[in-house]
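One structure, pasted below without further comment.
Only a single protein chain was left out; the remaining protein chains are all shown in position.
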Amino acid sequence: MTAKMLSYIERDSPIHRLTGATKLLCFFMWSGAAMLTYDTRVLAFFFLASVAVFKISKVRVAEISFILIFILVFLALNDIAIYLFSPQEGVKIYGTKHVLFPLPGHYDVTLEQLFYQLNITMKYLTVLPAALLFIVTTHPSEFAASLNRIGVSYRIAFSVALALRYIPDIQRDFRTIAHAQQARGIDLSRKEKLPKRVKNALAILFPLIFTSLDRIETITNAMALRGFGKKKRRTWYSARPFARRDYIALGVMGLIFVLSLLITFHDKTRFYNPFS
Amino acid sequence: MAKPVIEFNHFGFKYRSQAQPTLYDINLTIYEGEKVVIVGPSGSGKSTLAHCLNGLIPFSYKGEVTGSLKILGQEAKDKGIYALSKMVGTVVQDPDAQFVGITVGEDIAFALENDGLPQSEMVARVEEASRAVEMEQHLLASVHQLSGGQKQRTALAGVMVDHVRILLFDEPLANLDPAAGKRAMALIDRIQKEMKATVVIIEHRLEDVLHAHVDRIVVMNDGRIVAEGAPDQVLASSALEENGIREPLYVKALKYAGCEVTPAMRPARLDAMEMNPVRERLYRWYEAIDSPAEKPKAPPVLELKDIRFGYAPGREVIHGVSFSIGKGEMVSLVGKNGAGKSTLTKLICGFEKPDSGEIVVDGRDMTAATIKERALKIGLVMQNPNHMISKQMLFDEVALGLVARGFSDQEIEERVEKTLKICGLWPFRHWPIAALSFGQKKRATIASVLALEPEILILDEPTAGQDFRHYTEIMEFLTELNRRGITILMITHDMHLMLEYTPRAIVMADGRVIADESAVRVLADPDVMRRANLRTTSLFELAVRAGIGDPVEFVRRFIAYDKEARGHDRKDVVVY
Partner (left out) sequence: MQGEKLSIKTIVAIGIGAAVFVILGRFVSLPTGVPNTTIETSYAFLALMAVLFGPVAGALIGLIGHALKDLIMYGSPWWSWVIVSALVGLFIGLSSNKIKIDEGEFGVKKIVLFNIVQVVAQAVGWFLIAPTLDILIYAEPANKVYLQGLVAGIANMITVGVIGTLLLFGYAKTRSKSGSLEKE
């Protein structure tokens, strides 16, 4: 049950040296652009850029391969699903129909469809690295400070910090509880029938929830006793000051963002259409 | 006369949800620079008193306050919790709850962050505070890499950065190994001198608290202050015993021996205590009791053979552990925080798989067996009952395992009833578990495991944070089970518990077994003690100071006598 989870990877790289706030903003602009655009040229650019940035970050592929594999499988399935559900989506979007080789039903393989699915796949691929890099290159204790820096109320920012702080503890609780219940003969494996497994799941949910509610109470008190929420604003011990590199990064990213939107929408449509 | 910093005046408090007040007519004045220890049975209102001092009452616990409480001359109820938190720094019992930061530095800085201090200033103050508790090397360490002791130091630093005048501790020693506990007390002592702070400590382990200097002991019971005075006075009096608080063992011994304990003897510090008046009598008493016989060795029921294990590859935490436990034995597993005791229990129950080695139960190799299979023979009671309780009603909880194993309703009925009766929980069988006290919850979890009738029972710190009555209750109950032939292995940090109830002890340090022999001999071996962060009980010191040749023997006889004595008055204790 020690599931691999994505977490901070200690390195000394230009990306690591950027402040969390910068990375967070870049992440938002990046995924924003990648979400809006459907322009193949832009997507291609983003894709290559993200590979480059990834290189700079000195994070090894091996360290995140478990996620990558997962994503690729997901994308493959998604593409299949799209084709099954709507094999002519591309035709609808691009308005032309070049059949490569005909198939029964409306399952003709068309250039447009392939092109459309290439785009959607690239789209998901380009969103990925930004978020991924943000997680693995930002120390969790800087996370909250960053949120607060970009305008999120410090109370909410801090609850994010709390979540990150207590995920490992709660995972440990969870395992302990699961073990305790298994020892009493409650089977959590896939063997049982669904209703039985729901009951068994409850045997874990209840202890987990009640320990968590206790936690909420004690932590609330501990925080109150140390003056949390006293002032309108709050400073952060592990926040890092903006440096020149941060402004540069933001500038570049902003530029890319605007450009990508211009290129995408100058022809009043999100889609780049090579067929007309 | 120093000036008063805390003044309770005919103070009382009633929780909104309670019918009766929890605190009655409290009158207590604590002066600047004093160190006061508050003791009392569980539920007597100690923590409630603390909540009143630090403002959690009325901030998060509503209720009716009567009388007056002045802190640094100001009426507490006119002050918000924030104003109070500037005067009173609280270290709560559970270090994981207090530790809200991800790294040590961040957590120490927490109070300053809330004050909106500029970062540069914060760094300096954190530096200073961390040095005071010797954590300056670990500022970047994440909470998950720290030992219990280190977490507590961090917590202490976290309140010190605020330059508070009053330090308030609610059970600072629970879950610390004996040596770590002693260090904690020494640290508190030093901090107090440096900060010229006033210190209030709530603790069940009075004997451990008294290792450092204490100005006053306040005894609470049923929401009232029943006794108060310099340690020498209180120890000499019968206040502790009358209120069901464990006296320091050496005092107990003196009283058993019929010596008159007077304040003049300065009984508060064993090392400074006047021995001449008692030496003679103590010796005669010792001579009078006859030494208890040792149990014969039984055939092994649980064997570990060269077990090795690490949670993460390359970071082994169990380095080749081997031992064997005989049928019907009752054995203690003791040692440092982080030595690997809990990990070992997980391996025995199959929660984790050893990297190498063998686990044999009843002569059968169980190394490959599933959790379920092992559970038929081995029952584990975890340290935190809330990790086990998954039903709302006591009966259902105890029945859970049986239901899962598919017993007939009537079979279940019988077994549950039997177990509940054994565990003294019969009267509560239709109660929601939420309504039970901690001690009762603990027994409920023991019951739920017992219902499955395991041959071996493993308990992780069964008495942590329990007061003397519940402690006795649980332990006597376990001894009874042991008499019924159940083999018991228990993890504990309480040296006297080990001596009192388990003839044999297995000592671990840093993932290795460093001793496995009679409990008394373990405590007689200074080298083992040092390596495993253990500490002799004061009985040894007493014996030595009394010039008794064989301290080990002295301890054994004391325990025999003590069991005898307690055995009698236990008869009329009803188990709630």
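By written order: A and B. Residues from 1 in each chain.
The rule we apply is simple: contacts are C-beta pairs under 8 Å (C-beta built on N, C-alpha and C of every residue); 3 or more make two chains touch, one makes a residue touch a chain.
Quick caveat, the model's predicted, so the values are computed rather than measured.
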Which listed residue, A:S13, A:T40, A:T96 or A:S212, touches the chain dropped from view? A:S212
Using the definition of touch stated at the top, determine which of B:G258, B:P299, B:P432 or B:P526 touches the missing chain. B:P432
Among A:V53, A:I67, A:V109 or A:I263, the residue in touch with the chain that has been omitted: A:I67
Applying the definition given at the start, please give the residues of chain A touching the unseen chain. 1, 3, 5-7, 31, 35, 38, 64, 67-68, 70-71, 74, 77, 81-82, 85-86, 89, 93, 120, 123-124, 127-128, 130-132, 134-135, 153, 155-156, 158-167, 169-171, 174, 178, 190, 194, 197-198, 201-202, 204-206, 208-210, 212-213, 215-216, 219-220, 223-224, 228-229, 270
Can you list where chain B touches the absent chain? 17, 19, 60, 392-393, 427-435
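Keep this in mind: only the chains that are shown with their structure count from here on.
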For chain A paired with chain B, centre-to-centre distance based on mean C-alpha positions, whole Å: 44
Chain A partner contacts - residues on chain B that touch it in the complex: 54-56, 59-60, 81-82, 85-86, 90, 92, 94, 96-98, 100-103, 105-106, 109-119, 122-123, 126, 143-144, 158-159, 162, 346, 349, 351, 371-372, 374-375, 379-380, 382, 384, 386-392, 400-401, 404-405, 448-449, 452
Which of the residues in chain A end up touching chain B in this complex? 140-141, 161-162, 164-165, 168-169, 173, 175-177, 179-187, 202-204, 206-207, 210-211, 214-215, 217-231, 233-239, 241
